[in-house]
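Here the complex is missing one protein chain, while the rest keep their positions.
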């Protein structure tokens, strides 16, 4: 099977969907001739033209609102928000509009749109380094996915584009260059399905996005000491598929949840609360959360590195839940 | 002690602080001659003049941004956002600016501002009925309070106005007319302190805002069957004071968390996760969450009533955790 | 002047809106209608003139003060009143209420309740028209106060950059809730904001359906010719409060009376009579029939069933989700109680 980068997997998904369905188009800031600030749409304007690859003004509200309107009337827009952090300027559009329209009008209209955006950090300072997925995972009417591998990125992006609801598709700047196997044949990964990333029997690690990769690295290191981790990659945050997590706990009885965002009110809180409700009797130890330290991201690289969680934090947490 | 409404308690707090400190001023939509859409600032413009009671255009971004700038340069603005739901248009200002400035510039500047806003619902439809506090409780740098009684409303609003950080002060439209004792002497309630609203020994109910009142009503009914509930009112959501909750559980060993917002990724998730981490051994049953059904709020009053949680939901949950 | 049939039809639409609104006020007083209710009384000529100038397949998105627009677009008054009553027979199945009337089959994409926030949708719809090479235009309708919101600016700029066929129609009724226009808008002739986007802007007498009709037609033609968006400003007035809760402390009776002299309905009526287009009797018959229709819509709404509680979770997702759609599960856990 070909091995390609996460970025390339996204490019393939976008390109194949654009070739398949002429109603799919992309809009966003500097996505055409600049190729997108992380290069995901490089070369697209040359292939598809300005009609389907639309550079927009720096107007996040209008970008999302226009995508909503275009989606309602029959197109399938893929809006790129240049950095996850900028999405806050379009929050009202997403939460009060894209996510509400189908229900609020009694099912009369559909809003088949995708919002692609990169999370991530690396000395970008406090306002350019946030992992804001909990703000969206809270919102009924929205679907939220956050893949960690090239395979998932491609399959889920295709699913998102074909989905008839608004889907927030969160990428991660620090993993665009990571590689993985992606088949040449077409495939789709359904939204709302967690996956067992690595089977194991001693402890369950629940994670997603970059932290799922850190979890795999942690598991490899722990394996050397004879600790066998099962890793569940959530992939979708809304809807949230707890099935594989609850299955896993039956076997391991111990859980670490690893995410990059701030701990309080993060995704880990929901996972822990669900395990509390649905897997309490399976637990031999309390669920432990690995997450970011609760401060605005500092620019200095040493402070920043400490503020975010890494493989080592997962390893420490696993050892602790096994105590 | 005088018995006054929640609305009147807010009015007293605002008025007293304006009389105490000439740097305190209020800005917002239709807060002057209209008196605010829930009448909280009625008569203020007549007393304090247009300089200190500023009607603004419908520009939520500019309202919060201007408050931030005024706060940085020495004033103490109290910005009113007419409905909690409209705050989404100012999300970037709050999250990326008000909440970040103190840390991001290494402590050089302070942002002593308050954002007052009413949550609530009653046939206002999907975009005017949300309880969005989890979106803000997630944000380091921000303080978030959500009082349930006139006494707390007054004491916390005064604390918020005197605080040197941005404080989101969330009121609730459905409890403006509720009454309670408020002393004539000045008092302040520190931000970040939960309170035991009702002592009890059988089960702990953790709640805040309107649901804390529903919890009290539920407890009274349950008392008739001999079930003795201890109610913890969180009052502040960030910082979150888990002390009284963890204390209470040592005694009751059973917990219900009641909130009005959607269940997944709600405040209850964090409470449950914290209890998991810090009170696991005290639990005789899993923590149970009472929360809103995860849909956009429907206009029809019967559907809406079912979508939100009430006293009866708390009673049912208490009975279940006691099983 | 338009032909007789058109002139009478506009009259019919205007009086139908007026009667409908009065029925709404009644329904609100009897607590049949809940939440926020914003009446269109006084502004009828704007909707009727502007919307009749569009083709049936031109798209409309509007604000919460949307009854008049829905009626002018030809939505069935029964389904509208039923929506306000929160009934399953309502156009939005009782989920949306007064502020969220819609019928996509009539290219009426809904009323929205966040100020300024629906303008970008009209831009997106026009993007679609341009994309598929159609001659349709889209129209966003909103108030004067909304022009001070960031969404207004981003939408006009984006539409102008792409030369999209959008008509931005301001209903300048001189107030944004309790704020007189000079207290929240830096300029009062709002169509002049067009300069900032290099597009055509124009003020229109919003109390005259014919003026509205003609201006809108010209605007639509510009759009269809590919000349980009147009900003129309209808100068109008609302005779009632902002919403039912409004005590109207902020304006004088004299001011209201002044504008009532300019009532679009009585003036149009007078014009039709003066110009010999219709007789008093003809118009009275139309008026009566409109009143009957409004009354009937209230009866229909009242007798219609509420949505079944079992439908609470319907319409959440268009593409159903296999796992994790918690709504039904959560509903199943609700205690039994009567409200």
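Labels for the chains are A, B and C, by order of writing; each one numbers its residues from 1.
Everything below uses one rule, namely that a contact is a pair of C-beta atoms (placed from the backbone, for glycine too) under 8 Å apart; a residue touches a chain by one contact, two chains touch by 3 or more.
This one's a predicted model, so the numbers in the text were calculated from it and none came from an experiment.
In the full assembly, the chain not pictured is in contact with A, B, C, by the touch criterion defined above. Here one chain is not drawn; of A:188, A:217, A:246 or A:295, the residue touching it is A:295. The omitted chain makes contact with just one of the residues B:65, B:180 or B:200: B:65. Listed residues B:8, B:133 or B:165: the one in touch with the omitted chain is B:165. Contact with the chain that does not appear here is found for just one residue of A:12, A:127 or A:272, A:127. In the complete complex, the residue from B:25, B:38 or B:169 that touches the missing chain is B:25. Seen from chain A, the chain kept out of the figure touches residues 29-30, 33-34, 37, 55-61, 85-86, 89, 122-128, 263-264, 293-296, 298-303, 305-307, 310, 312-313, 315-316. The chain not shown here touches chain B at positions 25, 51, 54, 56-57, 59, 61-75, 77, 92-93, 96-97, 101-112, 140-141, 143, 163-165, 190-193, 236, 238-243.
Hidden from this view is one chain, which touches chain C at 148-154, 156-158, 160-161, 183-187, 192-193, 195-199.
To be clear about the criterion, only the chains that are shown with their structure count from here on.
With chains reduced to the mean position of their C-alpha atoms, the one farthest from chain C is A. Between A-C and B-C, more C-beta contact pairs join the chains of A-C. Look at where the CA atoms of chain A average out and do the same for chain B: the two points lie 30 Å apart.
Separating the centre of chain A from that of chain C, both taken as means of CA atoms, is a distance of 39 Å.
Within chain C, the positions touching two or more other chains are listed as 92, 94-96, 100, 112, 114, 117, 150-151, 316, 326-327. Shared interface positions of chain B, defined as residues touching 2 or more other chains, are 85-86, 89, 125-127, 264, 294-296, 298.
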